[in-house]
Structures are given as structure tokens and as C-alpha cells.
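All protein chains but one are shown in place.
This part shows chain A:
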Amino acid sequence: MIRVERVSQAFGTVGALAGIDLEVGEHEFVAVIGRSGCGKSTLLRLIAGLLTPSAGRISVADEEVTKPRRDVSVMFQRPALLPWRSVLSNVLLPIEICGLGDHRERAHELLALVGLAGFEKRRPHELSGGMQQRVSLCRSLIQSPRVMLMDEPFSALDAITRSELAEELQRVQLELPRAVVFVTHSIDEAVLLADRIVVLSPRPGRIHQIVDVSIPRPRALGQAELDEVSRELRGLLSEVTA
């Protein structure tokens, strides 16, 4: 679904990414992990079409990415909800922007899926951070994107809410599978969610190693089988620091 070929990105003279090759299958969940400043978010923005690569080629569904696509949704670190809109109308924003038909029923279903039934008429400021990020998740699912790009979506939340949301995302991905690139610096989240985990080394960001996670789903945080992969990742991450 996503193909990244020999992509490099530089900002001025600063290299952010160098020679990235990556493929993500149709229903595959790929986590990208690395220290801050290793170009994780840049990679995501490139796939999203928010940036143009300095070198190399990126395609989604066999079409080269030159600008943001409507079948690719992006979820940011912060919920990025419009404060003057209700929860429901925030979820429906992509539909409105793209001029699609009535998706209200689907919006209600998605909100129910993440446990927000009954909150449709609330405004974002009435919700907790975790609930806001759930709304944001619904918004990125509303147009049934083929690709979902998530940029550290839970990093601004407290630890308990984080793990709740990570498990919820796993459920959502099992019910509505799609190609996901999930940028994180949480090893636990990566191991819980991903089919493959890309470890990036910093400055400029290169693929250090790709780890396959073949543990069957649903997985649970703290599950013993996950520990082994976590340990491996921790080792890899300490290698790339040097």
C-alpha cells in the first residue's frame, strides 16, 4: 500500500533522513521507533504529502505522493480539534472538507466504538485529553482511509490513558484493518500494536533494523511474550545512540 524508495530529506544542510526504503502492506501495522530528532515525524509527513522528499520516491496505492491524499489520514500528537465545533461535527470535518455525503450514522458508530456514545453534542473543552484524542481517532477513521498515519498520537497523555488508548487502537485495527504507520517513542506501544517495528538511527535518520512481531492478537500490555521483543528493541535503541 505504501512504498518508500531511497528517500532522503534535508532541511537546508541538515540531513533529516537518508536512504529510507520501506514497504507497508494493505492491512499492515508498522511502528517507527527511535530517539527524538531521528526523523520519525519527517518520514510521516513525507508519506502524508505534507513535505516533498529531497530525493527518492514515495507512493501510496501505486501512485506517487505529490500532495496530501484524501484516502490517507493523519493523526497528530495533539487532538487538533476545532474548539467551536461539537464532537460530532469535528468527526465529520473531513467529510465536509471533501464534500462527501451524509456520514452521520458512521460517525455515531465510530464514536460508540471508542466509547464516546452520548458525547456527540459536547464541545472538545468539555472532554478529557484522552477523550479528545479518541475523537481525533474517529475523525481520522471517518473517511475510511486506506492509510492511517499516526504521529506519536498518545504521547501527550498520562500513562494510564496512554495504555488504555493503545489497547483501544489495537481493537479498532482488528475491526477496521488498514495500513498504519505509527510513529512512537514508546517501546510498549510499538510491541503491542505493530506487525513490524522499524528502528531508526538518528541524524540523519536511517533504518537501523526492522523487527518482526509475530505474537498473535489480541495482545495485552504486560503480556509475557511481549517482553522478549521489548528487550530486543531496547538493545537496538541503545545501539543507535552511539
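Quick note on the criterion: a contact is a pair of C-beta atoms (placed from the backbone, for glycine too) under 8 Å apart; a residue touches a chain by one contact, two chains touch by 3 or more; residues count from 1.
By our rule, contacts and distances are computed from a predicted model.
Q: Per UniProt, what's the omitted chain called: "Ferredoxin", "Cbb3-type cytochrome oxidase maturation protein", "ABC transporter permease" or "Cation:proton antiporter"?
A: According to UniProt, the chain not displayed is called "ABC transporter permease".
Q: Can you tell me which of A:Arg6, A:Arg70, A:Lys121 or A:Arg171 touches the chain that was removed from the display?
A: A:Arg70
Q: Please pick, from A:Pro94, A:Pro153 or A:Pro204, the residue that touches the omitted chain in the full complex.
A: Residue touching the absent chain, from the options given: A:Pro94.
Q: In the complete complex, which positions of chain A touch the hidden chain?
A: 48-50, 67-70, 72-74, 76-78, 80, 82-84, 93-94, 96-98, 123, 125
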